[in-house]
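Here the complex is missing a single protein chain, while all its other protein chains stay put.
Naming follows writing order (A and B), and every chain is counted from residue 1.
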Amino acid sequence: MATQTLTDEATGAYASTGDYKVYYNEAGSGETVIMLHGGGPGATGWSNFSRNIGPFAEQYRTILIDCPGFGRSDQVTVTDPRDQVNARAVKGLIDELGIDKVTLVGNSMGGASSLAFALEWPERLSKMILMGPGGAGQSIFSPMPMEGIKLLFNLYANPTLEGLRQMIQVFVYDPSKITEDLIQGRYDAMMKNKHHLENFVKAMSATGGGLTDYTSRLGEIQTNTLVTWGRDDRFVPLDHGLRLVWGLPNAQLHVFAKCGHWAQWEHADRFNRLVMDFIEND
Amino acid sequence: MLLTSENTTRTVDANGVLVQYHQAVPTDSTDAPVLICVAATAFGATAWGQNRSNIDALSKQFRTLLVNLPPQGGSDKKVTSDGPRTIFYSEVLRDFMDALDIEKAHFYGGSPAAGPVLRFATCFPDRVGRIVVDAPTGLGRSMFNPMPVEGAAYTAAFGADPTMERLREVMDIQISRPELREEAIGLRYEAAHALGYQEARGNIKGPPENLLTFIQDVRAPTLIIWGAADRDVPMDRALAAMWEMPNARVHFFGAGCGHWPQYERANEWNRLVVSFLKD
Partner (left out) sequence: MPYTKEETDRYATVDGVELHYNDVGSGPALLCFHGGGPGANAWDNTRFNVEGLAPHFRMLLVDMPGYGESDKRARRPEGLPGDTALAQLYAGLMDQLGIDQAHFYASSASAIPALRFALDFPQRTGKIVLQANNNPLPRLAYSPTPAEGIKALGEFRAEPTRERMARMMELFVPDPSLLTNDLIDRRFSSAMTPGHLESAGQYGSSPSHLWAEMRGMEIETLILWGQQDWMVPVEGAMLSLATIPNSQLHVWAGAGHFVQYEKTDEFNRLVLDFLMR
């Protein structure tokens, strides 16, 4: 499988969503797929989906957004739940770019944002892929906040290299695959935009520490959805996977074994094939 | 009289194995039923440390014995065993009962001591009344909580390097309410560094055991207690255990209860246990 040599800089651009100016990467042409990253300190579209944009761009117009309050995008000073802020930003961006319908690929906070979008603007949504999404409330078997989320909150409040290293160890099933470069890159991104961290902490205190709980509204979402989970996810609980596939009228669930909270990176090839097949053929 | 570790401690020779324990009895009754509380065998865990918030209430109804299995607390530091731990400890408990002329007793086992207590119930069913266990280890792999669970790394780190700081990290994970941790830390640290203890740590070592292989044979009515926010032993295993034990029930403490329900929710735990045992 040939991969394009794309870079962050070569594919990056800015646009207004109405409320915010956001940074995004764009590559490829055809049907539009928008990927939404997770909510950790220093997260960006490019870093979250570095192993996915290449293969996807061969088939689709692929867009990675830095959500408002992250990366190079504008600060978020309101304390609304971030899933709702992000959903509005996606809507604003696709209106601005003149895109009618999209498929959303949402990781963690990005997944909760996709649920929010699906409830508000279902007519603008083709399909939805959710990887370990937030937005499904309390676990019945895993004490919350989960191990990884505690580390994430601590890192937001006290951003250090050591704290980041600790969180990333827990983020993936096999920490030996994480390079020093990756950690350093993530650390630099985190420290470059410290205002994002402060704003996020404020927002978390206001919302009681979390994303919206969409469990009671899942039945309203008719969108054809693929839910994936890492069996060894220490950030968002595995029992939510089944909760989602029962609650969403049109969903499938795929669990990756030996996989933490970053399926699209930890099992990139398998993930890319699975998702592109879902988009293409389901 | 205020019960203390010092004024309740005793030892007995259980068929050549020294067992140190604490005893408290009801003031008005000479033939109260016996309740044997078996302490966890974790690093630095002791009978007094585990059940000091329970002995007062329990000893109003039962002749209450808080037992340290070797090499914990003041118990034997020389005896060794390579076979299955639960079987070795069952025999120690039987010998302990024989040495004290106790025909039959109720049992309580904390977390890693649950296995020995449940095994005892299958080996010597006539010696057992009712059983209470807290958050048993050895019930197999969690279906929902990635393993090793969050607490495991801290426990291992303390085991390798038993500093106060590492112990604090263990207690932070195990005990939900911060104000309850200090006293627990003090007692655990002291015991972990008691003379001769660390050298004896490896004396009782056996192959890993899965309790699900034998708990079907437990006839005694059993109460399993678990904190819903236990980050040390995954609570979904309670339901798995119950499918194997028709005469069991589980009580989950919600509201953030962690790995030490007998301590974090002492008053409620005491009432629950007394009520269950008194049937």
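Convention: a residue touches a chain if its C-beta (ideal position, glycine included) is under 8 Å from a C-beta of that chain, and two chains touch if they have at least 3 such contacts.
What you see is a predicted model; the values in this text were computed from it and never measured.
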Interface partners of the hidden chain - shown chains only, full complex considered: A, B
Touch residues of chain A, complete complex, unshown partner: 138-141, 208, 213, 215-216, 219, 239, 242-243, 245-247
In chain B, positions touching the absent partner: 228, 238-239, 242-243, 245-255, 267-268, 271-272, 275-276, 279
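By definition in this document, only the chains that are shown with their structure count from here on.
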Distance between chain centroids, defined by C-alpha means - chain A, chain B (Å): 43
Residues of chain B touching chain A in the complex: 142-146, 150, 228-231, 234-236
Interface residues, chain A side, partner chain B - complex: 139, 141-143, 147, 231-234, 237-239, 260
